[in-house]
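All remarks here apply to the structure that follows.
In this view, the complex is presented without one of its protein chains, the others remaining in place.
In this document, chain identifiers A, B and C correspond to the written order of the chains, with residue numbering beginning at 1 in each.
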Amino acid sequence: MAENGSRRIRLGMVGGGTGAFIGYVHRVASRIDGDYDLVAGALSSRPDVAMESGRNLGLADDRIYTDYAEMAKAEAARADGIEAVSIVTPNHMHFGPAKAFLEAGIHVICDKPLTATLEDARKLAAIKPARGAKFLLTHNYTGYPLVRQARELVASGALGKIRVVQAEYPQDWLTEAADADNKQASWRTDPNRSGAGGAIGDIGTHAYNLLRFVTGLKTEAVAADLTSFVPGRQLDDNVHIMLRFDGGARGMLWASQVAVGNENGLQLRVYGDKGGLEWRQDNPNQMWFSEFGKPRQLLTRGGAISGDAAASMNVRVPAGHPEGYLEAFATLYSQFADIIRGDGAAYADLLPSMADGVEGMEFIIASVESSKNEGRWTKLSEV
Amino acid sequence: MAENGSRRIRLGMVGGGTGAFIGYVHRVASRIDGDYDLVAGALSSRPDVAMESGRNLGLADDRIYTDYAEMAKAEAARADGIEAVSIVTPNHMHFGPAKAFLEAGIHVICDKPLTATLEDARKLAAIKPARGAKFLLTHNYTGYPLVRQARELVASGALGKIRVVQAEYPQDWLTEAADADNKQASWRTDPNRSGAGGAIGDIGTHAYNLLRFVTGLKTEAVAADLTSFVPGRQLDDNVHIMLRFDGGARGMLWASQVAVGNENGLQLRVYGDKGGLEWRQDNPNQMWFSEFGKPRQLLTRGGAISGDAAASMNVRVPAGHPEGYLEAFATLYSQFADIIRGDGAAYADLLPSMADGVEGMEFIIASVESSKNEGRWTKLSEV
Amino acid sequence: MAENGSRRIRLGMVGGGTGAFIGYVHRVASRIDGDYDLVAGALSSRPDVAMESGRNLGLADDRIYTDYAEMAKAEAARADGIEAVSIVTPNHMHFGPAKAFLEAGIHVICDKPLTATLEDARKLAAIKPARGAKFLLTHNYTGYPLVRQARELVASGALGKIRVVQAEYPQDWLTEAADADNKQASWRTDPNRSGAGGAIGDIGTHAYNLLRFVTGLKTEAVAADLTSFVPGRQLDDNVHIMLRFDGGARGMLWASQVAVGNENGLQLRVYGDKGGLEWRQDNPNQMWFSEFGKPRQLLTRGGAISGDAAASMNVRVPAGHPEGYLEAFATLYSQFADIIRGDGAAYADLLPSMADGVEGMEFIIASVESSKNEGRWTKLSEV
Partner (left out) sequence: MAENGSRRIRLGMVGGGTGAFIGYVHRVASRIDGDYDLVAGALSSRPDVAMESGRNLGLADDRIYTDYAEMAKAEAARADGIEAVSIVTPNHMHFGPAKAFLEAGIHVICDKPLTATLEDARKLAAIKPARGAKFLLTHNYTGYPLVRQARELVASGALGKIRVVQAEYPQDWLTEAADADNKQASWRTDPNRSGAGGAIGDIGTHAYNLLRFVTGLKTEAVAADLTSFVPGRQLDDNVHIMLRFDGGARGMLWASQVAVGNENGLQLRVYGDKGGLEWRQDNPNQMWFSEFGKPRQLLTRGGAISGDAAASMNVRVPAGHPEGYLEAFATLYSQFADIIRGDGAAYADLLPSMADGVEGMEFIIASVESSKNEGRWTKLSEV
């Protein structure tokens, strides 16, 4: 992470125009640690959307593109051209840009899954990037500090030899046939844009990647039952899979978009002959760790970790401040920015003010006074 | 929040040199939404620390100061001077900079509590800021989307007339007398730097601010019992307070730095004659809402909220993606940045790679094939 | 507990006629371990209710009384008279029967609180029971295995010197003025029958007894704020208390009958200079135990405990079978009894049958077959 004198990296983006979800997520992620500056983009193939989206992000007009190939070529030619690019298009549009930028010698950060088809994936893997361009696939759940600690624990032998792995990712947002109205839903349920898999490609791969990342087990074979429950849906919306791993471990994977009551219930449970681990994304700051015959322990993000491991985890705030603490903090900053710009009337009452500060001091002093006086009820207006 | 074409605000910082916790938090918060650029700082009163810290943050040398008063004067005089400043010094060092920058017409973002003494607080409140400079006190817990929704719910009457408020903030980090070794602990337990209160000023005010923010109740009086449990400690490390509010509601507030097993257990519970609310910071994405006589409901961040309210909450990712999702995402970006810069060898194995992407596709295809073949065990190496 | 060849104790009951809650609870409690036979009762002062209630419980007509004094006299005179009596009347009716039976040399099991007034309590304590009659006050929460383990942990020094105790018992059933319609509510909110306290006597004493039982701390003084929120209610329905214990520990106690969303949220948290404990009644099978600087541990009922302590805890089923397991089991037995008696038509479909048993075997065999055949989908109708 930056704050150590490192220069910021010049970043571009393909996809992610106004209203896109995952493009926005990538941009925020690029800003948090101060490592990147977004300076160019092919944010949409529609010129008007590309231009408006780019200007909203503060891009110079000559670095707003509508075609990724043109962008790769132009940026590679500039002295101040982008060094890296984020690809945040639908699955079937990953291959083209990834190939173009890697061949232009520009580092690629690509949303998952890698491509829409296995053929494309293998072709992409066979490309020789120019000038040593590197590649990152954003299986973002592997970035949680406790997920990395889980991996460390398994690698350290704390669980012994792994026997059983239970991974799941239930959601409910596709319970009904809302596909037509919903931009997020429409491409995800369209075989032409998503590829051969529905739920399995969208969220099953997340659960799969997570179990692979944490356990390091190599998958030997799968036995699967993929179902489409919603009438008319072409791709699976529920995935049941049994897994066999090299070395004899067994697993199950469940992914569903029709499990009513679940938002993003990604969960991983790993059991070895000495210990077990359980982690859920909906409270990513806690993880259960059990040693056979002892009480369960609740590990928290940022607790005692050895040196090297700690570095890899990028724990930004101390244990007990949940992930999210920074976002709450950022909301104050952002809404105050609107107020400074004269555009934050809606937040005027919400943001803590000087008066709140004075009253806070009155509360402290009144409490101290009351305590000194044997708990006498003390008015804040007295102090 | 930015991404709407707004210009970034030029930001300075007082305090927050290398190694400081809350200064770092303020900087991350300023970056997340892309609303600020940090361009100046008096990060330490020690010249060498100030210079090194400033350079690490990419500040130009002529905008690295060691004295806040000089900084206020110099920045106010520049055409490209800072428009806002973050004050992240210990409590007793809030008053001076806040006064200086407000009088210089520069917006102030100040960490809590406002000052170390009530006198300072009242003096500060009496200042007339130049050029309409505005003031933000970072009671950061009020920035959580569900805390804001709680406030909306109370204001909407969903809880009826409020009767009982239970606020608490247990920690355990000062259980032992570790004060001398610990920079965070040392000023917090020193009356000269923290003011009259220990736990009450450090965390009691957070709990108090939170209950005030959510309920809107005005405090009439307190009856308090402040204790120092650790031998030799001069300030309170455990706070018991009963509260009476205008209109008859009653409350309790507990803050402790010696409650073993608690990291940052900030919790608020509010009960009216129609309903109740319960929220805990350690899982800030969930909140209980109960209507009398009906089952409890678990509200999640980003669930159904009416228009204006939603805007105030700044929900960055959809329901089910916990706060923290963005940070995990950012970790991938940040560590990939180190790899790009040639300084990320430690992360090389951790970041999802092209090979991971190909294997993910193999997993999808093998699963689809297995499912088409009546669940036949299908090897990933077959597809 | 019985099952060791011990003779059953002959038991009587005062109060607890048809429809009474706590009388029923006492009777079930007396049966679970097979230590008592209920053989006499003054279940109501109304002769018809007393007779019907007694017959429903299988009492002989000559041992159904309407007057406790007469019952005490008559039973003491019988060779097969009761050896113990349960007193399950409203608070103001505890003193009379307790005195009468103790003076008749009959052991007394009395619901809490002891009496309606402190004067009565002290008078009762001053009585010299005949023939060594013993007395039990049913502060039932002290019977939970984990509560007893908590006491052992404190006594063992595992928490170090106790500093802070937080006890609470929130309910919501008296949120509205339903007093007139509700038998349970009516006497509890009537000063003539409940005594000087409302919530404090009904549930505050439970929380208080629990903290005393677990910590062994002796209370020095209290500072209290008792409130009646519901218009017209004469007794407190919300209790805020700060506590000071001998030796310097401090505590808070909150009891409420108007905390919407809480059913019986009894909770105890104890913190010493080495460790902390947290237990909630709504999941009585789990308890948090924290040692300073280590991860929280989740203790479960019936986990590893040393010899003597284990005996005192009366753990009936192994760890992991929650308390309640026995009740679910009992429901099958009881409803099958109704079927045997020809009175269980309503349950016929609910109880597991021979056919369920056969299908269970089909499921096992089909699964074994499928597994042997490389996971081939195997019909239950095939095996």
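We adopt the following convention: contacts are C-beta pairs under 8 Å (C-beta built on N, C-alpha and C of every residue); 3 or more make two chains touch, one makes a residue touch a chain.
These numbers come from a predicted model, not from an experiment.
Among the displayed chains, contact with the absent chain in the complete complex occurs for A, B, C. Only one residue in the set A:Lys123, A:Lys274 or A:Lys379 touches the chain that does not appear here, and it is A:Lys274.
Listed residues A:Glu70, A:Glu119, A:Glu176 or A:Asp349: the one in touch with the omitted chain is A:Glu176. Of the listed residues C:Leu137, C:Leu174, C:Val230 or C:Met287, the one in contact with the hidden chain in the full complex is C:Leu137. Residues of chain A that touch the chain left out of the display are 159, 163-164, 166, 168, 172, 175-176, 223, 225, 227, 229, 238, 240, 242, 244, 248, 250-252, 254, 256, 258-262, 269, 271-276, 278, 288-292, 296, 374-377. Contact between chain B and the unshown chain involves residues 223, 242, 289, 293-300, 303-304, 375.
Criterion: only the chains that are shown with their structure count from here on.
The two sequence copies chain A and chain C touch through a face in which the numbers common to both exceed half of the numbers used overall. Per-chain Cα centroids separate chain A from chain B by 20 Å. Distance from the chain A centre to the chain C centre is 48 Å, each centre being the mean of its Cα atoms. The set of chain A residues that touch two or more partner chains comprises 223, 300, 375.
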